[in-house]
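Left out: one protein chain. Kept in place: all the others.
The chains carry the letters A and B, assigned in the order they are written, with residues numbered from 1 in each.
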Amino acid sequence: MTPTRHQTDSAVRRLEALGLELPPVRPSSKYDNHRRVDSSIHVAGQLPFKDDELLGQGVLGRDVDLDTGRELARHAALNALAVAAEALGDLDRVRIVQMLVFVASTPEFGLQSKVADAASDLLLDVLQENGRHARTAIGVASLPLNTPVEIQMICTAA
Amino acid sequence: MTPTRHQTDSAVRRLEALGLELPPVRPSSKYDNHRRVDSSIHVAGQLPFKDDELLGQGVLGRDVDLDTGRELARHAALNALAVAAEALGDLDRVRIVQMLVFVASTPEFGLQSKVADAASDLLLDVLQENGRHARTAIGVASLPLNTPVEIQMICTAA
Partner (left out) sequence: MTPTRHQTDSAVRRLEALGLELPPVRPSSKYDNHRRVDSSIHVAGQLPFKDDELLGQGVLGRDVDLDTGRELARHAALNALAVAAEALGDLDRVRIVQMLVFVASTPEFGLQSKVADAASDLLLDVLQENGRHARTAIGVASLPLNTPVEIQMICTAA
């Protein structure tokens, strides 16, 4: 019996090949993790939580280095993907439209694009064509819980 | 004669029960307070103006305390609701999709979510189910006119 395409080449499999898995979505009492209008699914800002623990704190250019910032961006993007998969029922049904990457930065730090690239790579590696997205990366003064990175997305059904 | 549902349980009545009323919308010569595409109504960034006066200035974590920030977030959200009601003709027709909360913050301030919660509470108290929204809260270096809080929304017809 030959395995089906879904079994051998799904987004979840590609995620596993990166040593990652889709985390559970963290609910909030004040807002929804996603809301829909027409075909757009607006995903609420996601922090780099893993197993209910925030993976880092601080500011790029001061006490968080670029590689750490990139790893945190990957995890924030992973959490956004988990919300999108929940909204659409299956990670293979997720198509990304836009990603907004917030990087807590000193006034001198100018490598926000390098941080955001790690999140973009994850989307493209896992979702391939469906992971293509418009993007804006900015450096902000600080973020909730002093997370170094926060990611907001708009996605739609593939 | 029994009062109609609209008279006893409208969004405007719930607003009044909170001691608030829908303020007039402040026009700008450079941009529109809202623009529509498909079912999405994009509400321009709103500041905590009341009666043409900005209710506060400064930065959270330095010269604006959390309670003041929360009160200003409520007023910025109220002004966004006024724009949404104008766009849709009636506050009861407003359904929120997404809210982006900008909080002028020091690099050490990490309570942007607590500030944003005050705006979220207002939306949920006044619009109930229609007030549910995806949300992103971030801390920025500074904001127009040195307002401590600015709120941008996407809404649609209920």
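What we mean here is this: a contact is a pair of C-beta atoms (placed from the backbone, for glycine too) under 8 Å apart; a residue touches a chain by one contact, two chains touch by 3 or more.
Bear in mind that the values here come from a model prediction, so they are computed numbers and not experimental data.
Trainee: For the full complex, which residue in A:S40, A:T68 or A:N146 touches the chain that was left out?
Mentor: A:S40
Trainee: Among A:N33, A:Q46, A:N79 or A:S120, which one touches the chain that has been omitted from the display?
Mentor: Selected residue, touching the omitted chain: A:S120.
Trainee: Spell out, residue by residue, where the missing chain touches chain B.
Mentor: Chain B touches the missing chain through residues 28, 30-38, 40, 42-45, 57, 59, 62, 100, 102, 104, 106-107, 140-147, 150, 152.
Trainee: May I ask you to list the residues on chain A that touch the chain which is not drawn?
Mentor: Residue positions of chain A that touch the missing chain: 38-40, 61, 96-100, 104-113, 116-117, 120-121, 124, 132-141, 154, 156.
The definition used in the following text is that only the chains that are shown with their structure count from here on.
Trainee: So the centre of each chain is just the mean of its C-alpha atoms; given that, what is the distance between chain A and chain B in Å?
Mentor: So the centre of chain A lies 26 Å away from the centre of chain B.
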